[in-house]
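Omission of a single protein chain aside, the complex is shown with its protein chains in their original locations.
Should a chain be cited, it is by its letter among A, B and C, assigned in written order, with residues numbered from 1 in that chain.
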Amino acid sequence: MIIVLKPRISRKEEQAVLKEIRKLGYVPHVMRGVARTVVGAIGDELTHANLETLLALFPRTVESVTPIQKRYKLVSREAHPANSTIRVGPHVIGGKQFHVMAGPCSVESERQLLATAEAVRAAGATFLRGGAFKPRTSPYEFQGLGEKGLKLLDKARRATGLPVENHADLVAEYADIIQIGARNAQNFQLLIAAARTGKPVLLKRGLSMKIEEWLLAGEYVLAHENPNLLFCERGIRTFETYTRNTLDLSTIPIIKRESHCPVVIDPSQGAGRADLVTAMCKGAVAMGADALLIEVHPNPAEALSDSAQQVSFEVFAKLMDELKPFIRAAGRE
Amino acid sequence: MIIVLKPRISRKEEQAVLKEIRKLGYVPHVMRGVARTVVGAIGDELTHANLETLLALFPRTVESVTPIQKRYKLVSREAHPANSTIRVGPHVIGGKQFHVMAGPCSVESERQLLATAEAVRAAGATFLRGGAFKPRTSPYEFQGLGEKGLKLLDKARRATGLPVENHADLVAEYADIIQIGARNAQNFQLLIAAARTGKPVLLKRGLSMKIEEWLLAGEYVLAHENPNLLFCERGIRTFETYTRNTLDLSTIPIIKRESHCPVVIDPSQGAGRADLVTAMCKGAVAMGADALLIEVHPNPAEALSDSAQQVSFEVFAKLMDELKPFIRAAGRE
Amino acid sequence: MIIVLKPRISRKEEQAVLKEIRKLGYVPHVMRGVARTVVGAIGDELTHANLETLLALFPRTVESVTPIQKRYKLVSREAHPANSTIRVGPHVIGGKQFHVMAGPCSVESERQLLATAEAVRAAGATFLRGGAFKPRTSPYEFQGLGEKGLKLLDKARRATGLPVENHADLVAEYADIIQIGARNAQNFQLLIAAARTGKPVLLKRGLSMKIEEWLLAGEYVLAHENPNLLFCERGIRTFETYTRNTLDLSTIPIIKRESHCPVVIDPSQGAGRADLVTAMCKGAVAMGADALLIEVHPNPAEALSDSAQQVSFEVFAKLMDELKPFIRAAGRE
Partner (left out) sequence: MIIVLKPRISRKEEQAVLKEIRKLGYVPHVMRGVARTVVGAIGDELTHANLETLLALFPRTVESVTPIQKRYKLVSREAHPANSTIRVGPHVIGGKQFHVMAGPCSVESERQLLATAEAVRAAGATFLRGGAFKPRTSPYEFQGLGEKGLKLLDKARRATGLPVENHADLVAEYADIIQIGARNAQNFQLLIAAARTGKPVLLKRGLSMKIEEWLLAGEYVLAHENPNLLFCERGIRTFETYTRNTLDLSTIPIIKRESHCPVVIDPSQGAGRADLVTAMCKGAVAMGADALLIEVHPNPAEALSDSAQQVSFEVFAKLMDELKPFIRAAGRE
């Protein structure tokens, strides 16, 4: 860590700081600069104490403390320079093949789910998605079909052959990819439980999660011995009110730079508006995303949740068609 | 709800929208304005479908849909015009008496906890706080003592007589007030479980939670038949990087205006810096908060978590002393 | 406007509000709903008073006031359903042709500018950009060459034939497109002065400007009889610190939906990091941008301003090459 001392402190005050640094297990290295003295504390920051305590201990002497090491290891590209690929049934995510995961926001009925599964498969989707337990802002809104929804997803999986992407719930048996939703992205007990199922984990970015925090949440999964992690950007909360969230597509090159894990983009949540989904999908493909997560509903206007952001079968089929030249331009299949 | 139609639409297009509004259970009421036509949809918005579906169903006809009713009921001041008061052991929160809940960020040892409990009681605190299960951004950081920490809290409670404020964990038996932390503020299953314990629930505001969402999360508690809810502001995430969070003190008059529940301010988390805690406490008292939640540690520099934001016994005692004239000025005791 | 009244108000209180609405020039239209009464105030909101005053005048009676009309007219697609195209010298922006405006962040010397102008023209850029007056966060940083820089831009324009895109300064004579920078995006006097030059105005989005505010700032240009307006997204300020700003590419489909004016993307400012520029350019092209604004420098490491975000000649040439398949996929030339 780098400790910057305040100007005009005495040698005695400096010694007190150095002594504490040694006590906390680091070797101090003093540099006298033009305006102030800087101390490099040599030691493994992941196993030693965080020196930010010095700020509180020496409020009149220490100006700032800056960590040097990245706090994440296993998710970092340093640890694993090549792209990770994740095999799910017949598919490989993170390689040359581009994937589309599509389906309704909520599973509402057998008829709705099977019709959607057939329609998205016909249009080229490779995974089925669909929520069974829906966390809703208000207690008075539809909360999902629960376990019945999971069983319907299983049925749709068997009927269409599409692997299923679904929220991490009590039972992982019905999901081929376990989704950790944005509101749970720092629910670390849930992350550990999901990791332990051994299934691929799709980790959505929390609404106000910094990239470093997102990578560290992913680190919880890899640290619990599950190497199959996907990062999914779904929009962050900003001051803008035109869209529900601001989809941060710059996460694609950033996650690719910092980590080896595949990147998925969810433009449905990201915009919260069906009319912006197609343009966002094109951007995501061009910027190097590995997969898309798209909400599709037979009749969006009658959807029991998030109706404004789901696209109809017709819009979805057209979108898949319009994406093709961009997928080719991106060197994907 | 209010539905604004686009300019220059045909009578036939308008009829289609009106028909759909009726189908969804509302009575439409048409107003022809200067620039466009507006439809008021009369019906109980809490029990009928959300008309935002019209945006997706009639993308060329409908410009905007605005709900009219507030989405929360039980937490609203309309439902309960007087201030709610919450009795915990010998104390009443939300009345004339002002409260300070203090203690370490994490319970670390019996010695640390008992010393802190004695010190904060001596300085005038009325509740003991202390984390046993600590959710940490990185998997490599101290995660709390777990159940052992809970037992130490129980011991400190018996030793000092201070009621305990603590995170909602597997066992509620050791807590007199159950805290729902910021990262779990929209973990609705946890909110319901906490409500069902019957104990008072202190609901922290999520890092990027709008006030309406916070009130709705509180609604989950009241809707599950637990009337003892406290809202606790602990800083929101903004673009500013000088402090870890931006403590939003305007929530005090806002929650007082919208709701009947007591308001608690946590300046330790809010600023993330011990040197700003005293000023923020003074502001919170002056603006009408009912209680403060302050992190205190025998030796902040050696704390195992969040060392930069905990204050020492001396600072705490001085703070309590400096608060007195403001508590009096605010008409509290 | 829509005025929502509070529940349980008397007929007399309601009458007082209606009287005031009439006094302010609107015709009130009362709708009695299930939970509360809603008043539609019929009248032209652009010429009449803003009824938000009712909130202050009747704090116990009026719950909310919501405008219905969009506040912008001339920039809106309603006013001008076709895309606007802007002719600058031999080029047309906003049509089938895709444009790249490139050049150094700051004009530093004749040699630097001419070398860059030649290099970006050779790689396919169609406009030259370069700052002469640089607003800098600190008074101790390089503030640009000033008028000397403008003259160098003029020289480079004559040498290469590239039209020049430049900040709105005292003299517009050296610019073919006048740029209003992000910090000045709501400097309305400057917007009016730029409009009056008659030259095309490229209006950057302010760091924390909502889309509606951006459109209204553009309205200042069109309202002062200059129809040649370009909107340029350059990143907004969010909580994320990995990049200097968060480039909001969703503005491309949004501005295209709301307005008829061309959209330009500035990925250099948007990310503040050269290594992310290429991916962002690809995304911008795929999502339907009309042009890109890219900072190029012969030797970025020696640049006098924003060195971290400028790309070298080699990177720029490679970027232009990699963009081609995406430009084709987007149906552009």
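One rule holds for everything that comes next: contacts are C-beta pairs under 8 Å (C-beta built on N, C-alpha and C of every residue); 3 or more make two chains touch, one makes a residue touch a chain.
Because the structure is predicted, anything quoted here is derived from the model rather than measured.
Asker: Which is it among B:Val30, B:Ala159 or B:Ile254 that touches the chain not included here?
Answerer: B:Ile254
Asker: So which of C:Ile177, C:Ile252, C:Ala303 or C:Leu319 would be touching the chain we can't see?
Answerer: Selected residue, touching the omitted chain: C:Ala303.
Asker: In the full complex, which residues of subunit A touch the absent chain?
Answerer: Interface with the chain not displayed, on the subunit A side: 2, 4, 7, 29, 31-36, 38, 40, 42-45, 66, 68-69, 78, 208, 237-239, 241.
Asker: Counting contacts across the full complex, list the positions on subunit C that touch the omitted chain.
Answerer: On the side of subunit C, residues 20, 46-47, 50, 52-57, 59, 71-72, 135-140, 183-184, 186-188, 207-208, 213, 216-217, 219-220, 223, 237, 273-275, 300-303, 307-308, 310 touch the unshown chain.
Asker: By the contact definition given up top, give the residues of subunit B that touch the hidden chain.
Answerer: Within subunit B, the residues touching the omitted chain are 208, 210-212, 236, 238-243, 246-250, 252-254, 257, 270-271, 275-276, 279-280, 282-288, 325-326, 328-330.
Following the convention adopted for this analysis, only the chains that are shown with their structure count from here on.
Asker: If you walk touching chains, what's the least steps from subunit A to subunit C?
Answerer: Minimal hop count between subunit A and subunit C: 1.
Asker: Interface check for copies subunit B and subunit C. Shared numbers divided by all numbers used: above half gives same, below half gives different; which is it?
Answerer: same
Asker: If you average the Cα atoms of subunit A and of subunit B to get two centres, how far apart are those centres in Å?
Answerer: 26
Asker: How big is the gap, in whole Å, between where the Cα atoms of subunit B centre and where those of subunit C centre?
Answerer: It comes to 37 Å between the two C-alpha centres.
Asker: Residues touching two or more other chains, restricted to subunit A: which are they?
Answerer: 208, 275 - these are the residues of subunit A that touch more than one other chain.
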